[in-house]
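Shown next, in structure tokens, is the structure this report addresses.
With one protein chain held back, the other chains of the complex are shown just where they sit.
For reference, chains read A and B in written order, and residue numbers begin at 1 within each chain.
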Amino acid sequence: MSQKGSKGSIQDLFGKLVRKQIFIPIAALFFLLLFNLIFDPGFFVITLGTNSAGDPVLSGNLITVINMGSELAILAIGMTFVTAASGGQDISVGAAIAIAGSTLLRVLCGTNTRPAVGELRTSILVAFIISCLVAMAFGAFNGMLVAIFKIQPMVATLILYTAGRSIAAWINNNELPIISDPEFGYFGGFIPGIPVPTPVFIAVACMIVAGLVLKFTNLGLYSQAVGINESSSRLNGLNPVFIKWLTFVILGLCVAVAALIKVSRLSSINYSVIAKDIEMDAILAVALGGNALSGGKFNLWASIVGAYVIQLLTTTLFKYEVPSDALPAYKAVVVIILVVFSAPTVREKIGNLKKKTVKREVA
Amino acid sequence: MSKKIRNMTDSNLLLAITVIVFVLMYVGAIIFQGKGFTKPQTFFNILNANAGLIILACAESLVMITGGIDISVGGMTALVSMSCAVYLDYHNGNVPVSMLIALLIGLAYGLVQGYLVAYLDIQPFIVSLAGMFFARGMTTIVNSDPFNVANESFVALKLARINVPGMGSVNKKGVYVNAYVEIGVIVALLVVILMFMMLRWTKLGRSFYAVGGNRQSALMLGINVKRTKFLSHLICSVLAGIGGYVYFLHVGSGAVTNGQGAEMNAIASSIIGGTMLTGGVGNIIGTLIGVLSLATIQNIVATAGLGEAWWTGITIAGMLCVFLVIQSVLMARKKKLMKK
Partner (left out) sequence: MIVKNHKPKKIIELIMLLLISGVVLCGCTGSAGNNKEGTDAKNIKREKSSASQPVTIGLSQIGSESDWRMASTESVKAAFSSGAGYNLIFDDAQQKQENQLKAIREFIDQGVDYIILDPIVETGWDSVLSEAKEAGIPVIVYDRRVDVADDSLYACWIGSDFYLEGKRTCMWLSDFFSDRGIDHNINIINIQGTMGATAQIGRSKAIEDAVYHSRNWRLLAQESGEYTTAKGKEVMKKLLAKYGENIDVVYVENDNMAYGVIDAIRESGYVTGADIDKGEILVVSFDATHNGLQLTLDGAIAVDTECNPLYGPRLAEMVEMMEAGEDIEKETYIEEDQFSAVGYIASVNVEDTEYPVTYLTSKIIDERAY
């Protein structure tokens, strides 16, 4: 009797866990880690070395994952809000990163595309704030089309998707500024003396801010309400137009932060390549997090875990010497497997299968 | 005017806008830039260069009308052209079999994507996103270096020109040159006509609109929603295979960058042509005009001396923006009129 009970409760617990939204990305994460553990435990080795400047740096595949996954995690935050409130996705984030990055360099360099060390026009902070404002303005433009003109998000953001990289090239007159100031490289690399890559700190900071916003404001609740039913949320005194618009502006801010990291990594920019296809990865992160792409209820942390799953997948594939151009093919297969297993119909079927076997056992 | 707007269906209203804007644009180009745009060949060159895109856009429109989306068509174009190119040049293949390869790739894509979307209820965006990734990655696995196909019978087919009777222009030397189209254009126009007839006059065609417009009522009308959705993706992918081949026939090379951004151009053309992403509204003729508008504006921008790469992107986006806002305002206005 007691045995049966405990078995039941374990099953219950397991069932509950499986039903939890965050289960899917975490399971995927564990699966990938397990895969690496079995085939090459060396994947987990982290070493403390020194870089060319003689500063201590941590390196290893896991460090690469949390380092390179930072931009994606930051974007996933904004994308989750947009998805929840508007029931659509912003496909212009890659292009917007190009714009924000280009603005950043333009403000820093002015017309001189090769400023020597210490020759920057303004401080990096000022340039960053300006690029934030620009990115938020473009976010607001997207938001306006979606919220006021009631255009579906994917279509509305298609405009900026098409124009973004062109605008970015235009901002810098199609020149490719290179910043030689080492300080500028800190945001995408290492701060001297700290062995953990800076993007990790930036990503964590963004997550903390997002967590605080969710905890202390009603933004999360409101955007869910708007996403689930716009007219009833209006009847309840919310302003769906404003909330939708706001989520796009927030995504704009996330874009600016991601752009800072991206541009800092290279100390330069390439308009047609920077953050290419990152919008697809960001949307994928949201979907892997088990969030409905049609809006409504969301789980921010699941999206963030989803982002790191994608990066882990990329790093794993790189490890097995998959050339970077062929990477998408493998990624597609894994994505399809993940999505198929998290599809409601499939889960239902699996659930039914389990019930049947349990019943048979009982019988 | 308002009465007329009220009497028009959504689809016709949007189509009317598209047609008017396109005609105005072309007439404007003739008036202000003259010279080239008065030559019939300019128009036919636009058709030649965009025959593949026309087919892709038709495919996209069909899925959009059914309420879905397919962003894998550009990747498929690359995969089809690279596979056929490798087959033709490295394996001494013949042309009919290469066409079969294109169709088979389309069919395989359609079956898998259609099944995942229709029967497993996975969001079409994610399915076709994976489809796009797969196609792009697979293309580099097939062959990563771009090359021009040298297969003789293929090149002959590629260079085949069909003279358009009664049209032509006099060149600088004073010789009359007949205007021509490539074979791909004939295929594209056939696809447009067949798709138009299918969507207008067959039961299947109407069920696509019904499913895209309102699933619930489609169910009540006795339409098999899942099967319809499956078919829309199947047809879309097969068409994308054909479109990919037509594109390949025009450029004559296998390259990973082939068809880059074609999915977005196809979606943009459909939108400009009056297809709504929410489903249930759309028109193939509009899509054709959409592709032509997009190509014409690019041509105008290039020949106006705005050759810097960024102008193309910015003008297309601007045009898309204008269309979307006009559509949204008119639809809102119409809704108000309907309520009255």
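Methods note: contacts are C-beta pairs under 8 Å (C-beta built on N, C-alpha and C of every residue); 3 or more make two chains touch, one makes a residue touch a chain.
Keep in mind it's a predicted model, so treat the numbers as computed, not measured.
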item: Sole contact to the chain not displayed, among B:S128, B:N299 or B:T315; value: B:N299
item: Sole contact to the chain not displayed, among B:Y26, B:Y109, B:F230 or B:F323; value: B:Y26
item: Residue among B:G106, B:P124, B:G213 or B:G244 touching the omitted chain; value: B:G213
item: Subunit A residues that touch the omitted chain in the full complex; value: 51-52, 114, 169, 174-176, 178, 266, 270, 272-273, 324
item: Absent-chain interface as seen on subunit B, which is shown; value: 7-9, 11-12, 15-16, 19, 23, 26, 30, 35-43, 45, 49, 145-148, 150, 158-159, 166-177, 179, 196, 200, 206, 209-210, 213, 221, 250-253, 255, 257-258, 260, 280, 283, 285, 289, 299, 302-303, 305, 307-309
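Here is the rule we go by: only the chains that are shown with their structure count from here on.
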item: Touch list for subunit B against partner subunit A, complex; value: 69, 116, 119-123, 125-127, 129-134, 136-138, 140-141, 144, 256, 264, 267-268, 271, 277-278, 308-314, 316-318, 320-321, 324-325, 328-329, 332
item: Residue numbers on subunit A that touch subunit B, as the complex places them; value: 89, 145, 149-152, 154-156, 158-167, 169-170, 174, 280, 283-284, 287, 293-294, 323, 325-333, 335-336, 339-340, 343-346
